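Following: one structure in structure tokens, then a few remarks.
Every protein chain except one is present and positioned as in the full complex.
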Amino acid sequence: METKFRVYRRKAQYYETDQMGMIHHSNHIRWFEEARVDILEQLGMDYEKMEKRGIRIPVLSVYCEYKSRICFNDMVLIIPKIENFTGVRMTISYQIIDELEGHLRAMGGSTHCFLDENNRPISLKRQHQDVYRLFMALKGKDIFARCQVG
Amino acid sequence: METKFRVYRRKAQYYETDQMGMIHHSNHIRWFEEARVDILEQLGMDYEKMEKRGIRIPVLSVYCEYKSRICFNDMVLIIPKIENFTGVRMTISYQIIDELEGHLRAMGGSTHCFLDENNRPISLKRQHQDVYRLFMALKGKDIFARCQVG
Amino acid sequence: METKFRVYRRKAQYYETDQMGMIHHSNHIRWFEEARVDILEQLGMDYEKMEKRGIRIPVLSVYCEYKSRICFNDMVLIIPKIENFTGVRMTISYQIIDELEGHLRAMGGSTHCFLDENNRPISLKRQHQDVYRLFMALKGKDIFARCQVG
Partner (left out) sequence: METKFRVYRRKAQYYETDQMGMIHHSNHIRWFEEARVDILEQLGMDYEKMEKRGIRIPVLSVYCEYKSRICFNDMVLIIPKIENFTGVRMTISYQIIDELEGHLRAMGGSTHCFLDENNRPISLKRQHQDVYRLFMALKGKDIFARCQVG
């Protein structure tokens, strides 16, 4: 399974810098979301499909630790990993790695639950077994070959 | 009518700076929106009320001219003015003025139409006469005493 | 000391919403910064002064837990508290409270160190005793009367 995923690459944009000359720390949270959306899409569970099936995945919490500065025009890899998944909750970790040097620039995580279109909690195990099996199969796995980097 | 409106004051935030040490030029467009929302609220036409009546005011175009840099922690005044209003279209101009020095930092504009909940164009004159009269009364007026500043 | 501080009030902006109709979760991190900047200013330690003395306070980590949705035009109070301070590290917690209903919408935290203009770690205790005493005096204190809300 490892080889079929593309790692999410992202260039740090000028408008994301701050007056310290580095990417403002709030953007890392947005990049986590980009990587999360991307891996769901690669899993065949893009936002539209999930929405049509009535599955929403809100953010319950986020955190980020900043290791070293990311500058304008740096190319980074954002590497998500499903750390835990119970069918009603999911925890994803993220590494942000400088593509050129392979250094870990930041790491973080997000926790999620699953809601239906009326904002009621869903158990994926009972209601969406195919989605449940997909997430369960990825749980704890380093799904990118490049994940060893850094 | 001039004296009853508060001018919209806004502090430039750290996360709005860029690596040139000034507020990134995309934020001015957001500040225009803040001032537009604020004046509509002061007119008794806040977003919720408008939405309940089925009036939406999308942005058709925006522009901004940058006169001089705005820095972190600068307090600015954002001064909208209804330059034109026909009942089906509205043009608003904006001045961004440094509160401390009274200098014009940027100026711009936005054009809007009016849509109902099904995204069909509305004529305010025929369908919402009270709103029509409000906008018409403000057309071309400097509604803030401070508007002369700069 | 409690009564002399203003609590930081903030209106949720339209451009901060996302397509779920609520404030996107990345903005809370920015609001924490706004409240942090504001309390430092109220303490007489605004960014410019700190910079002139060669003190910078970078973000080492952030986190946020989302309790319930914040919507466009909601007025929120953002209440920081220095949870820990050693002279070389500082941990600040934040509560985001709905002003109208007094409900806790989100809570979070940030950790910081202190650097000089050459990005070398500073011990405030040895190098900036007045700043050290200020932070130490606030450590663990609910500095806002409204902090009990929620």
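Order of writing sets the chain letters: A, B and C. Residues in each chain are counted from 1.
In the analysis below, a residue touches a chain if its C-beta (ideal position, glycine included) is under 8 Å from a C-beta of that chain, and two chains touch if they have at least 3 such contacts.
None of the values given here were measured: they were computed from a predicted structure.
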- Note on the structure: The one of B:K11, B:R30 or B:R53 in touch with the missing chain is B:R30
- It is residues of chain A that touch the chain not shown, namely 13-15, 30, 33-34, 37, 41, 46-48, 72-73
- Query: Can you name the residues of chain C that touch the chain not displayed here?
  - Reply: 14-15, 17-22, 24, 26, 72
- Message: Counting contacts across the full complex, list the positions on chain B that touch the omitted chain.
- Response: 20, 25-27, 29-30, 33, 56, 58-66
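To be clear about the criterion, only the chains that are shown with their structure count from here on.
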- Item | Where chain A and chain B are represented by their mean Cα positions, the distance between them in whole Å | 37
- Here the gap between chain A and chain C, centre to centre from mean Cα coordinates and rounded to Å, is 26
- chain C: which residues touch two or more other chains? 30, 33
